[in-house]
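I'd like to ask you about the structure that follows.
Note that this complex is displayed minus one protein chain, with the remaining chains in position.
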Amino acid sequence: MNRFNFKHSVKVRVRTYDVDSQGIVHNMNYLKYFEMGRIEYRRNLGYKMLPSGIFDDGLKVVVVHNTIDYKSFSYLDDILIVFTKISWIRNSSFCFEQMITDESEDRIVCSGKGILVNLNDRNEPETLSSKFISEIENFENQIVKIHNEN
Amino acid sequence: MNRFNFKHSVKVRVRTYDVDSQGIVHNMNYLKYFEMGRIEYRRNLGYKMLPSGIFDDGLKVVVVHNTIDYKSFSYLDDILIVFTKISWIRNSSFCFEQMITDESEDRIVCSGKGILVNLNDRNEPETLSSKFISEIENFENQIVKIHNEN
Amino acid sequence: MNRFNFKHSVKVRVRTYDVDSQGIVHNMNYLKYFEMGRIEYRRNLGYKMLPSGIFDDGLKVVVVHNTIDYKSFSYLDDILIVFTKISWIRNSSFCFEQMITDESEDRIVCSGKGILVNLNDRNEPETLSSKFISEIENFENQIVKIHNEN
Partner (left out) sequence: MNRFNFKHSVKVRVRTYDVDSQGIVHNMNYLKYFEMGRIEYRRNLGYKMLPSGIFDDGLKVVVVHNTIDYKSFSYLDDILIVFTKISWIRNSSFCFEQMITDESEDRIVCSGKGILVNLNDRNEPETLSSKFISEIENFENQIVKIHNEN
């Protein structure tokens, strides 16, 4: 995983409530930084979250899978860079691939991915709109691999 | 503030994500333990929270004030005892008085209070029901001071 | 993954600060419940965490990998059951396999695993003690697959 593969990044500072008594960021908090990256990625495309937790174009997603590989420690008051891309889109789901580095972007702190599913009002999986797909493809500047789920 | 003034208590264990790099529980997390105490206090009277964040008898409250005095440190893996009482009720508001001690109940970790307001569907203050008031009075076994707000 | 494969479980209640504005537990908080399960698993074998974040037999571990698959939603005030086992041990690392169900143990909320590495004082990987390995094998009542890492 190489930072040059990522077109979107956002900075976050490690806060006192993010580290544990070993002095390092608690493993769960990287999912917090990942989520911040995911939402800022979409904001960068012109969308924002409504108070209900749904995006203002109606997109309602839930996370169905998360993976993280922890590579090095980060500490209180560190600035971290959260890199985010969408690496594939299927019928109703898509995958965020992410990497967090130190401020210099030289050292990988962790990397991971999350798979999200688009839901309708009855919380059933719903096909992603072609508008969503083309916006991601335009932004990532590549054909995002699209597989039908069946 | 004396533990014998409290008829309700609940145990909580300090977790890795509750302490900071000084090794002590982060000051904000005592509000977390306070809230746990407040909800368990009401559960003890027969009520529970619905997924919406409203109690199952329709009580919908928000916190309008919190105060905490931190007296001593607590550490990872400590068992804490959260003592909770309702010390007064007004028209639409009431006050939780709380104390947290170590497991032996000998050392006070912090004490504080929170004022909550009862809201109607339009999020306006609403007079508390006489049922709510009499249940609290019965439980606390004393006339809870009731003042009209005007 | 079947709950009969697990010899250890612990209950946790979903709190107001664990759910988001969609009304469901935020995806990162299952890592919190997983960690609670991991620490209670070791407490059940007679060990506890010291304030420093190291176990009282000197075991110092860090998480190097987490995976979670989210299967169904959980809501405010739900009781969840966190099942935990150690499924393999290597030289200096071992794997927690975990599952979270609803209170009836009928519905899987999520499942996942975490790989932890044993560190020495210089934060380098250190071979796990034979005492640690035999205790886990005895508890899990099976030969935990042991591979040398090289």
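We just call them A, B and C in the order they show up, numbering each chain from 1.
Here is the rule we use: contacts are C-beta pairs under 8 Å (C-beta built on N, C-alpha and C of every residue); 3 or more make two chains touch, one makes a residue touch a chain.
In this text the structure is predicted, and so the values were computed from the model without any measurement.
In the complete assembly, the contact with the undisplayed chain comes from A:T16, out of A:T16, A:N120 or A:N138.
One of B:K48, B:H65 or B:R107 touches the chain omitted from the figure, and that residue is B:H65. Note on the undisplayed chain: of the listed residues A:M49, A:V64 or A:L119, the one touching it is A:M49. Against the chain not displayed here, subunit C makes contact via residues 16-17, 19-21, 23, 26, 28-29, 75-76.
In the full complex, subunit A makes contact with the omitted chain through residues 15-17, 19, 23, 32, 35-36, 39, 48-53, 75-77. Although one chain is not shown, part of subunit B still touches it, namely residues 20-22, 24, 27-29, 31-32, 35, 51-54, 62-70, 73, 114, 123.
By definition in this document, only the chains that are shown with their structure count from here on.
Interchain contacts join each chain to each other chain, per the touch definition above. Chain centres here are means of the Cα atoms, and by that rule the chain farthest away from subunit B is A. Taken over every residue number at the interface, the positions common to subunit B and subunit C amount to over half, indicating a same-residue contact.
Ranked by number of C-beta pairs in contact, the top chain pair is A-C.
Here the chain at the heart of the shown protein, by mean C-alpha position, is C. In whole angstrom, the spacing between the mean C-alpha positions of subunit A and subunit C is 24.
The mean-CA centres of subunit B and subunit C are about 31 angstrom from one another, to the nearest whole unit.
Touching two or more other chains at once are residues 16-17, 19, 23, 75-76 of subunit B.
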